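Quick one: the structure is below, and I'll ask about it shortly.
One chain of protein is taken out of this complex; the other chains stay put.
This part shows subunit A:
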Amino acid sequence: MSLKDKLSELRQRGLADIKQSTDLKDVNQVRVQLLGKKGPITEVLRGMRDLDTAERPKVGAFANEIRDDLTAALTQRKEELEQAVLNAQLAKETIDVSLPGTPVAKGEPHVIQQIVDQIEDLFLGMGYQVLSGPEVEEDKYNFEMMNLPKNHPARDMQDTFYITKEILMRTQTSPMQARAMEKHDFSKGPLKMISPGVVYRRDTDDPTHSHQFHQVEGLVIDKHVTMADLKGTLQVLAHELFGDKFDVRLRPSYFPFTEPSVEADITCFNCGGKGCKVCKNTGWIEVLGAGMVHPNVLKMAGVDPDVYGGFAFGVGPDRFAMLKYGVDDIRNFYLNDVRFLTQFTKKG
């Protein structure tokens, strides 16, 4: 058998051994057997000394070719086996991805805060300032400057928490109308503000009454503000807070500090306007009071009613939240049961 034939046979046998190796140890053994110092290739090469000098390079090149083939085959086999080992390993590492994620600490904003923030952002976008005022207020601002003189029937003593004869817990955010108008420099442009805050009424707490609740006052005073502007503004508010499907309608009402005064209804949440128990079959739900600022209120705040005028509105975020989410007891907002607080998690 020629040396070349020997080498060819060696390749056949070597490749077969490599193919049959089943683990990395095997592969290593085959490599040592084939390519090691005592291996057959080395042996063949050693036998080259007996060849013609002319034959030697040819056989040598052939031997190297075979060595390279076997090396490549070994490497490939090694990778195949390594991959198999890894696959087996990963198969063992499989987890139940349906197990819950590790809890993270996360707090939620109060639902009323969310509504107040939403109202603030809407009006900021329309160029309003956000003002805040004292919760302990003077009778003068809470009532007198709101066109509710001392003996006015609408300021029933029963409804107000007085501290002294002249100091009280504000019953509404409306005193901020007077405070804002007193401070505003009309030469710098119109007054456009909203004022959110806590208000207090002398009420017994029950599912629909709370001695503490929230209001957001709105006020625009300028030279040419119309009642149509009020209607448009309230429409924007309803659409922003509840969605475009909700309509607004105005009804005559009475507040001492506005004239004309209106109440605004929006489409019933429950029935979408068809009429149901919640809306007493009218399809509408009363949500806020508004009107054109009464000339007396302007005058008392030092604003000339012959030059300036405007509108004001007051909304109740507690009522909004109750309507929007169907909250059936206003006390939920102030008792802070965590199971209640964490229900309103939708962001954006």
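Going forward, a residue touches a chain if its C-beta (ideal position, glycine included) is under 8 Å from a C-beta of that chain, and two chains touch if they have at least 3 such contacts; residues count from 1.
Operating definition for what follows: contacts and distances are computed from a predicted model.
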| item | value |
| --- | --- |
| "Putative GTPase ArgK", "Phenylalanine--tRNA ligase beta subunit", "Formylmethanofuran dehydrogenase subunit A" or "Fe-S cluster assembly ATPase SufC" - which is the UniProt name of the missing chain | "Phenylalanine--tRNA ligase beta subunit" |
| Residue of A:6, A:78 or A:249 in touch with the missing chain, whole complex considered | A:249 |
| Selected residue (touches chain absent from view) among A:161, A:242 or A:325 | A:161 |
| Residue of A:16, A:32, A:72 or A:335 in touch with the missing chain, whole complex considered | A:335 |
| Hidden partner interface residues of subunit A, rising order | 99-100, 102-110, 112-113, 117, 120, 123-130, 134-136, 138, 151, 153-154, 161-164, 166-167, 169, 189-190, 192, 198, 200, 202-204, 211-212, 220, 222-229, 231-233, 235-236, 249-254, 259-263, 280, 282, 292, 294-295, 309, 333-339, 341-342 |
